[in-house]
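These notes concern the structure reproduced below.
Note that one protein chain is taken out, while the other chains of the complex remain in position.
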Amino acid sequence: MDISKIQNQLKKFAIERDWEQFHNPKNLSMALSVEASELVEIFQWLKPEESNSPNQKQIQEINSEVADIAMYLLRFCSILEIDIEEAIKNKLEKNAEKYPVNLSKGNSQKYNQRED
Amino acid sequence: MDISKIQNQLKKFAIERDWEQFHNPKNLSMALSVEASELVEIFQWLKPEESNSPNQKQIQEINSEVADIAMYLLRFCSILEIDIEEAIKNKLEKNAEKYPVNLSKGNSQKYNQRED
Amino acid sequence: MDISKIQNQLKKFAIERDWEQFHNPKNLSMALSVEASELVEIFQWLKPEESNSPNQKQIQEINSEVADIAMYLLRFCSILEIDIEEAIKNKLEKNAEKYPVNLSKGNSQKYNQRED
Partner (left out) sequence: MDISKIQNQLKKFAIERDWEQFHNPKNLSMALSVEASELVEIFQWLKPEESNSPNQKQIQEINSEVADIAMYLLRFCSILEIDIEEAIKNKLEKNAEKYPVNLSKGNSQKYNQRED
């Protein structure tokens, strides 16, 4: 995926509509969390196993929400000049340290709540 | 960004820890929204203009949360076999229709709340 | 529950700490949603049936998050002079219209998504 290309498209979209005035990190974090909740809403009354098999209408909604989340995330990173690929790489390394296989096997507890 | 490569790393990480049992779309949507809120928390008491200049500690936290959001989003898409790049492309086209420049200039209202 | 009394306590708490400058509706809505997500985090990897029987530590966390949510909600209503009891009464009436028993029986769909 060409992150920079999408970020440039999002920037152009905002500039053309004079929306840059709204796109500060505070507001974008709000918009991102609102979209994340719209994804949650699709699943809130479903059983976990039902959530594995969304129907056609739900799949469309899910695709739409996933795109909204991704776009606000990329726009947010663009505004604060965050290299998302680098951020993911660093976090993957940290998670490997925090969640060693022997302590985490079948255990969903957060690393700082684990009873070792 | 090589989406598939990261998704494979995340899958391997989950399999090694026997975490696949927790990773259904319902649970992953919850985890994603929790991480989005952790990003919101950083900005909740800041003025919008202050949010443009986070300090060093905040930048580290922001990078960490951004990575968490991205990783849960990619894991979610992996589980439901959603092509995130295609989803973004489709949404960008729809947004261009919903928010024509002449109706949206300097106007942050949602397309269905706009008073034309 | 004496809503006004609690709202007065929260107001006094904010004034003493010079926190009124942070307590506008925008910021308080953010804080409220952050606390709601902290409640979600407790349940994110649990099966629905497991969530019915939280352990002692989880019960403490749940009580703490529930209080945070309630307090931000009351503070928010205080700032905007919203009568929460009246708001609930009105919503209960509207919900009874939107979700008539015969159309809603065993059906969790939102009223505007129902296939009648």
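The first chain written gets the first letter, and so on, giving A, B and C; residue counts start at 1 in each chain.
As a working rule, a contact is a pair of C-beta atoms (placed from the backbone, for glycine too) under 8 Å apart; a residue touches a chain by one contact, two chains touch by 3 or more.
Predicted, not measured: the structure shown is a model, and the values here were computed from it.
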Chains in view that the hidden chain touches are A, B, C
Touching the hidden chain, out of A:I6, A:A31 or A:I82, is A:A31
Per the whole complex, from B:S33, B:N63 or B:S104 the residue touching the absent chain is B:S33
Even though one chain is not shown, chain A touches it at residues 22, 27, 30-31, 33-34, 36-38, 40-41, 43-45
Residue positions on chain B contacting the omitted chain are 30, 33, 37, 45, 47-48, 108
Contacts from chain C to the absent chain lie at residues 1, 3, 6, 9, 13, 16-19, 21-22, 24-27, 29-30, 32-33, 36-37, 39-40, 42-43, 46-52, 54, 59, 62-64, 66-71, 73, 76-77, 79-80, 82, 84-85, 87-88, 90-92, 94-96, 99, 101, 104-108
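We adopt the following convention: only the chains that are shown with their structure count from here on.
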Overlaying chain B on chain C by their Cα positions calls for a rotation, in degrees to the nearest 5, of 180
Expressed in whole Å, how far the mean CA point of chain A lies from that of chain B is 2
Going by residue number, chain B touches two or more other chains at 22, 27, 30, 33, 36-37, 40, 43
